[in-house]
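What follows is a short report on a single structure.
With one protein chain held back, the other chains of the complex are shown just where they sit.
Our next item is chain A:
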Amino acid sequence: MNSLSYVSIMKEWDIVAARQMGRELSKQIGFGTVDQARITTAISELARNIYLYAGEGQICFEAIKTLDQKGILIIAKDNGPGIKDLSQVMEDGYSTSGGLGAGLPGVRRLMDEFDIETEVGKGTKISTKKWVR
């Protein structure tokens, strides 16, 4: 594994920095325009959730490889309040902030693999992968 890098999310504009880094890396890995847009949007959702609900956290990027595939791994982690009802949060339209509630279910559809670990009072870690087709 290589290309490990991260962006700290503290201010709203850090979301843009994370997006840019993700777009750049996915371009390097060889993703097409549509997948670049998908990855960038997914990062935007994860970073904004950190900014809105946890206050601060990190978005980490990694270029990943298997024998026959190349891809990107994105990890969003924070030490925020955690998520109480995971199954609810993964449903379209559920939001505690008056948003569309499309962020997390959207990220799952935008990416190929999606994994969420969360503990109330401790924080949230979301790992998600996309493979080059």
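The criterion applied here is as follows: contacts are C-beta pairs under 8 Å (C-beta built on N, C-alpha and C of every residue); 3 or more make two chains touch, one makes a residue touch a chain; residues count from 1.
Note that contacts and distances are computed from a predicted model.
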Missing subunit (named according to UniProt) among the choices "ABC transporter ATP-binding protein", "RsbT co-antagonist protein RsbRA", "FAD-dependent oxidoreductase" or "succinate dehydrogenase": "RsbT co-antagonist protein RsbRA"
Residues belonging to chain A that touch the chain removed from view: 12-13, 16, 19, 33-34, 36-38, 40-41, 44-45, 48, 92, 99-100, 102-103, 105-106, 109-110
